[in-house]
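This is the structure I want to talk about, given as structure tokens.
For this depiction, one protein chain was excluded, whereas all remaining protein chains were kept in their positions.
Right, chain A next:
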Amino acid sequence: MGSVFLPHLRTGWHVDQAILSEDDRLVIVRFGREEEKDCMIIDEVLFQISEKIKNFAVIYLCNIDRVPDFNTMYELDNPGEPFTIMFFYRNKHMMCDFGTGNNNKLNFMISDKQELIDIIETIYRGAKKGKGLVISPTDYSTVRKLR
């Protein structure tokens, strides 16, 4: 349901514009396929928090089948990756150390809304201070099972 209400980015140009246009807020882009189960769940979570975080972040969705432009650049569509959430601030890619080894993106399930809000807040704080990499408030090295 969440994917219906959140704004979709239809082309690569739209993705670029979304990242460029925001001056003061974090841009969160979810790359993935709406029809897959895990993606649906995270869409729901994102939709539920979207209203809460609207003061400092905005959420967009992007279907990697319809917009394959970034698949190679951002290494999307890896096997075993249900979805990819990426953070941008003023056209800069924000990295976050989740403890998973991949600081570039959030590619594991978080079903707790507050946890996700905490991560977004931390990234926003770091971005405001001009940092490119922040450390996630919780460590996910043990959460994610290696495939």
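One rule holds in what follows: contacts are C-beta pairs under 8 Å (C-beta built on N, C-alpha and C of every residue); 3 or more make two chains touch, one makes a residue touch a chain; residues count from 1.
Operating definition for what follows: contacts and distances are computed from a predicted model.
Comparing "Haloacid dehalogenase-like hydrolase domain-containing protein 2", "Splicing factor", "Mediator of RNA polymerase II transcription subunit 18" or "Small ribosomal subunit protein mS39" against the UniProt entry of the hidden chain yields the protein name "Splicing factor".
Mapped onto chain A, contacts with the missing chain fall at residues 51-56, 117, 121, 124-125, 128-129.
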